[in-house]
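In this view, the complex is presented without one of its protein chains, the others remaining in place.
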Amino acid sequence: MRVVKWLVGTVTAAGLALAAPAQAQEEIVLGGSIPMTGVFAFAGVGIHAGIQDYVKIVNDAGGIKGRKIRYVFEDTAYKPDVSVAAFKKLTGSHKVSLYYGDSTAFSKTINPELERMGTILMAGASFATEINDPQKYPMQFMAGPDYSEQIGILLRYVANEKPGARVAIVYSDSEFGRDPVEEFREQSKKLGLTVATEIMTPPGSVDVSTEVIKLRRANPDYTIFHGYVLAPIPQFVQQLKAAGSKSKFMGSFWTMDHSTVMKMGEAGDGFMGVMPYRYYYDDSAKAPMLEKIRRMRPEYQSTPYLQGFLTAMLLTEAAKRTLEAGKPLTGKNLKAALNSIRDFDTGGIIGVPITIKGNSIPVGRIYRADMKAQKMVPVSDWIRLD
Amino acid sequence: MRIGTAKETYFADEALFDTRTQRVWLFVLAALLAVFPFVASQYWLYLACLVAINVIAATGLNILTGYTGLVSLGQAAFMGVGAYTVAVLERRWGTPFLLNLLAGGAVAMVVGMVFGVPSLRVKGLYLAIATIAASFILHFIFANWTAVSGGTAGLTVPPANLLGLALDSEFRSYWLIVPIAALMVLGAANLFRTRIGRAFIAIRDRDISAEVLGIPLLRYKLLSFGIASFYAGVAGGLWAYFFRSVTPESFPLIMSIFFLACIIVGGMGTTLGSILGAAFMTLVPEGLKLAFGWLPNAEAMAVHLAPVRTMVFGALIVGFLIFEPHGLAEMWRRTRRFFHLWPFRT
Partner (left out) sequence: MIDWLLFLEVSLAGLGGGGLYALAGLAFVLIYKATRVVNLAIGEMLMIGAYFFFAAATDLGWPIGLAIVAALVASGLTGGLIERLLIRPMLGESPISVFMITVGLSSILVGLVELVWGADQLRLPEFMPTSPVLIGEAMVAPKIFYGFLVAAALIASVLILFRYWRGGVALRATASDRAAAYAMGIDVPRVFSLTWVLAAAVAAVAGIVVGSISSLSPTMGIFGLSVLVVVIVGGLDSVLGALVGGLLVGLVEAWTGTYLGGEYKMLATFTLLVLVLMIRPYGLFGTHEIERL
């Protein structure tokens, strides 16, 4: 027993000795579970670059109240358990105040831990409706509209374009896919739209021709896809167009990156979707922050890049406001500071000033694919759900 | 032959830990495990808990596959059953965690045996494929029995509560998970000193002769299935307490394959194998990550980590099957044998 005590004592002392300089340091640490590899890598690489760039911009400008931001990350391969391990590793070796999480599963898993620690404000790649609940997720937020709100924005647009239109939703049998379906039903009703059909596809299903048959018979004016990145959307679009369907097709955030939509080829022409950020090449209005990005990186940057960039911007903004108020960086203070954001200018990344009341930013715009110009072009104004 | 292990009674021969050295080392190990949480960082504690949970599930699978000779690809799904049981009990009634874990194990056992009945009509590889079916059917139930399982969104689990102390940090969870794991492993080791365990081995070695010897095949195979599922259920329950969130996607088929890999790499039909295998396979990805960090162009190479990890996982299964079919346990034993007579013979 004495041995144990001695061991504990020595080790604790050693730990304190090590920890002491860490406390004196001025850096604010932004940690990240980033899916650099695996099925979500297309987004993870962009997110990583976006966070990196914004952190660099802040640090080049002298940091926040003289304190530099340090971005530390671990690759997760988009696996929740690896992601949790990364979180433990990063929070174990750094005094992390801000965090980027990579999936809904991770956000949910880590939530009790966040509340227990009470020192971190987290945002991430998940736009799950469930997380948009300040009561249940008091130390998290998302840099955009949640999935239900994304569908709401799409429906708002449809109701505007063609009142009483027939709308259909095609979604994957996963948490991601099922997320906004209820909201889809309710909003359609509220907006006076007719639900033509709801079709669920099993995850990883290869052949969707039976679903195509069902969808064709439902004869929708607008079809919304949710819960996919790419496949099986092109198959649906192609087969329906070939069969003479007049439906227009729409997608939600993770489908809408330029490169993903362009992979649909000819059939993807006219594909629409909701996007809370301006595309990299969208120069329809003045956007100083986008210009800065274009100067830093002359080649196209994906929408996940912008998502990471904006998330880093909001996280640091919360830290800045907390420090300015002279408060310590705790999860609660950070979140309160975040919610104090009113009519905030994102430098044109989001086209309208934003206000963060709860855990999300319910703003978006409809873009449409123009295959000839190989560009996504805006077809609506910024739509705000308030 | 070892020196100084002359046994005078059958009892001594059957003892689990038969030499003094062994007992001393075991004591040292226990002491190390007890000291570990005070010295290790949060990250290592996290890994230790994960290893312990995987050890339980792998031990269960080893009873079924390694000792009884029945291959199952449903271990993760049965773990899911245990996890959901614990989650529901803890959320609805807040019953004590030991009871919940037992219930988790018991429900998993029953479900495992239900799936065992149809699949036990067939042998060998047919059984393996049938358990894949079990894993899909259970996934469907998790995802669609919304009233109980919370649907695809799953359930969040309150922390286990020990005399008013919430076991919510790694440090505290460690004291829940590791002792239970030790207990379960000890239970498994003891199982094979009983009639039941020996019956399992007889079935594995030659089922027809086993039947001739008076072992009712169906009953014992079902029992083996049940025990394996019980272990999975308890592991799943601990998993639920540890991660505090259970979703249908938490227990994919690849996880069952992972457990199978654990016992292949560790050594089938040995308790030590389950422990070594589960620890090794859990730590390999972390080791790889570390190794990748040492590469000169670490930043650029990081992109290749996940595919390399997948390949190493597969290569370990294949490599051990071809070159070291008895797994790490055999390597361990070889090393030990070497030191028994060292330095008198090298």
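Just a few scattered comments:
Think of it as A and B in the order they're written, each chain with its own count starting at 1.
The criterion applied here is as follows: a contact is a pair of C-beta atoms (placed from the backbone, for glycine too) under 8 Å apart; a residue touches a chain by one contact, two chains touch by 3 or more.
Keep in mind it's a predicted model, so treat the numbers as computed, not measured.
Taking the full assembly into account, the omitted chain touches A, B. Checked against the full complex, the one of A:160, A:194 or A:209 touching the unshown chain is A:209. Set against the missing chain, the residues B:94, B:179, B:287 or B:325 yield one that touches it, B:325. From the set A:200, A:341, A:371 or A:385, the residue in touch with the chain omitted from the display is A:200, counting the whole complex. Annotation for chain A: contacts to the undisplayed chain at residues 37-39, 41-42, 173, 199-202, 204-214, 216-217, 229-232, 234-235, 238-239, 242-243, 263-265. Although one chain is not displayed, chain B still touches it through residues 69, 71, 118-126, 128-130, 132-133, 136-137, 139-140, 143-144, 207, 217-218, 221, 253, 257, 260-261, 264, 304, 306-318, 321-322, 325.
Here is the rule we use: only the chains that are shown with their structure count from here on.
Rounded to whole angstrom units, the spacing between the C-alpha centres of chain A and chain B is 36. Partner chain A is touched in their complex by these residues of chain B: 34-35, 38-39, 41-43, 46-47, 50, 143, 151-154, 156, 159, 168-170, 243-245, 247-250, 285-286, 289, 302-307, 309. Interface residues of chain A facing chain B in the complex, by the touch rule stated above, are 4, 7-8, 11, 36-38, 41, 45, 74-75, 77, 80-82, 84-85, 88-89, 91-93, 105, 108-109, 111-113, 116, 130, 173-175, 178.
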